[in-house]
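A protein chain is absent from this complex, but the other protein chains hold their places.
Think of it as A and B in the order they're written, each chain with its own count starting at 1.
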Amino acid sequence: MESKGIIKNLIIILLIPLFIFLSIHWIEHYLLLSFGFVILAIILFLLRFEKKVMEAREIVLLAVLAAIAAVSRIPFASIPSVQPTTFVIMMAGFVFGAESGFIIGIVSALASNMILGQGPWTPWQMIAWGIVGFSAGLLRKRSFMGKTWGKVLFAIVSAFVFGWIMNFWGVLAFTGSEGPVEFQILIAYFLGSALFDTIHAISNVFFLLLFGGIWIKILERFKTKYGLLER
Amino acid sequence: MAFIELKNVTFTYPNTSSPALDKLSLKVNKGQFVILFGPSGCGKSTLLRLLKNNIQPHGKLSGEIYMNNQLLIDEDATEREIGFVFQDPENQVVADDVLHELVFGMENIGLTANEMRNRLAEMVHFMGFQALLNRKTHELSGGQKQQVNLASVLLMQPNVLLLDEPTAQLDPVSSRDFLSMLVRLNEEFGMTIIMAEHRLEEIIPIADKIVMMEKGSIAIEGSPRKALHHIWCHGEKAYIPSIPSFYMRSLKETGHTQIPLTVKEGRTWLQEHKIPKVNNELASISVDSKEIIKVKNVYYQYDKKEAAILRDMNFSLKKGELYALLGGNGSGKTTFLKLLSGIYKPQQGSITLHNKKMKSWKRQDLVQRIGYLPQNPKLFFLQDTLEKEVRQTIEQWNVSKKAADAILYSLGIYHLCEKHPYDLSGGELQKGALACLLLRKPEVLLLDEPTKGLDPVSKEKLASILINLTKEGITIFMTSHDVEFVAKYATRCGMMFDGTISSEDFPGKFFHGNFFYTTMIQRLFRGLSNELVTEEEAVRAWNQKE
Partner (left out) sequence: MIQRFDQLHPFVSFFYYFGAIVLLMLLQHPISLSFAFLIIVSIHIAYDKCKSLRQWVPFIFITGLFILLLNPIFNERGRHVVVEILGHRVTLEALVYGGMTGLTIMGIIALFVSYNEVMTPNKLLFLFSKIMPQFAVLLMLTLRFIPLMKRRLDDISTIQQSKGITVVEGPWKNKVKNGLMYVQVLLTYSLEEAIQTADSMKSREYGKHKRSSYEYFRFRSMDVFAIILLCSFLVISIVGRMNGHVYLNVYPVMDSMYMTSLDMTFLLLFCLYLAFPILVQVGGYIRWHLLN
């Protein structure tokens, strides 16, 4: 068992310089690089998660929230472009902290893609929702997040950041594996997605204003009930 | 010394004044099959959980718990010896396929791959799981899930099995299968089993000891016959299964040694007596022939690719009746209920309410007239207290606060208003949802398995509520697996089979033709006096004999 752990660590230690070497060698290879970067970031985070020993209740709580985030779009099937996944992840990060928020975002995207079918967008979606959860957790203690306007601002920003990260992969795919990223394409792409991102942001704010308070109350209640994730 | 022994155990949950267990002492010998029963909240679950130390609830504990002459404290010494199966089959499942679920416990204790494979092979053989092994857990029926849960626990090779109402959520067929598995474990492998359970009917013949609990302490304990007799004299009679109950009602002065527990024993006893052939005046209930809901040639399927779940269904519901629909799992009972409520729409055929097609009703009017009480009333509540839920309903339907209070009072739940719905017991929760339904003064109530998981006392309360409602002119349609309940209280019942209602009659007529799907009393009297279906009728017949 021990030797296995060493091999595992060795592979990881070797992986990083290899990646750095390759990235210097093909600095113009945006598509490959960005994929490598995103995947490596996720792996490093997961290894960190692995180090922290979790109680059954904590792990179940994370899984429930991730699963709810993944299925929460179902009731909205008849309403185009509106889905509360981002809102759910945001609330989870806000109450349970940055790391929990990040892991919920990642697992939720990964699990739903495992059921619906993976695509090249999987890692991007993972990192995008991960970041939403992470930053919600990171900023939760700041005074502006205690106020409504702060949360509203956060909801708007996170909708756009999510959209942009997903665009990023789209733009890279469209402009090719290396070649210069054309500024015009970038503009066109972002303008194209702006409508969706705006709806996303509006629905986020709508959910937040109507449900934010009660959701925080519900989650806080369970936080004490499970007696967990206080660290 | 006993294998498991509790001495003066008192346990108090945090933030509560009265203890959940109060100076409780209990002995269990090795290899015994012990059954705990009593009203919800009597401390059964608390007692079981205290015996399994890694899921012991938080709170103040005093007294001593011994197992195998060792003090049971929160050390690892004894924990692997105890397996625990919970009530809800769904919530215990952690893996998305059966194989993962089975090996989960073994992985947790770090067994080697070889050891796991050996144990698994044995278990799959014992339980007959070959066909399930690669299935997804969410495709299994409740009964299958509960068996998988049991198997996963057994793979860790415990000596003691604790079960907290494991069959409360199962239909009669699966619960019988599950119980017979427990009997095998007890008889063939000498496993010590302690189980909490409401329905004594099927398990009482196999138990070595039954324990009735009340308010955190033991009210009555002893061998089944002795304890039953004791309950008969001093306790809540609703817990006594119908055959022993009938025996004790008919022979008023008697000892406990002869009490029949099974149909077989009962029939042996009855052979000695001559029961007159009674002409039970079969259900002379005057039913208003006015049809409220009429279903004509309805077809329904969930998916184009799948077979239709309802085929050429014809049905009519008459004003003021209490109609019970029986049938196996997956026979389409619940689907039909949803069609009647107007939530699902039939692909072919028509459903009319007051001779007007459901489709042409305004949703609002339809919702007002038809109330639907789901199997799981927890999902009914949107608010975090009962009071808020009621207030929301009042606003939605424009009823007076006074009327609402009156309903809450009459259901006996007014004092629960401030509580979170999830903190209520199953029976209370059901009444809470029923109150919200009654606020809109519906004409028809649709109940999905209303007796599931209720203890006998709550069941009787529910029955009296339902009967009162029918007297007030509300028509009730319910689905059920509970043959005894239906035989006692329904005015008409039907059997769902193969996508349609295969037979339909008044309970007396309906059950006396059935062989398997019928009451204990009917089985007792088969060939002797076929018309007897319920305990009341049997007692009446007995008295005529005298």
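Here is the rule we go by: a residue touches a chain if its C-beta (ideal position, glycine included) is under 8 Å from a C-beta of that chain, and two chains touch if they have at least 3 such contacts.
Not measured: the values here are computed from a predicted model.
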Residue among B:Asn91, B:Ser180 or B:Asn543 touching the omitted chain: B:Asn91
Among B:Ser152, B:Ser480 or B:Thr500, residue touching the chain not depicted: B:Ser152
Per the touch definition above, residue among A:Leu15, A:Ala41, A:Ile68 or A:Leu139 touching the missing chain: A:Ile68
Chain B residues that touch the omitted chain in the full complex: 52, 54-55, 76, 79-80, 83-84, 86, 88, 90-97, 99-100, 103-113, 116-117, 136-138, 149, 152-153, 156, 338, 341-343, 363-364, 367-368, 370-372, 374, 376, 378-382, 384, 396, 422, 436
Footprint left on chain A by the chain that the document does not show: 1, 8, 25-26, 29, 31-32, 35, 46-47, 49-50, 53-57, 59-64, 66-68, 70-72, 74-76, 78-79, 82, 84, 87-88, 103, 107-108, 110-112, 114-115, 117-120, 173-180, 182, 184-185, 188, 203, 206-207, 210-211, 214-215, 218, 222, 225-226
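Here, only the chains that are shown with their structure count from here on.
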CA centroid of chain A to CA centroid of chain B, Å: 43
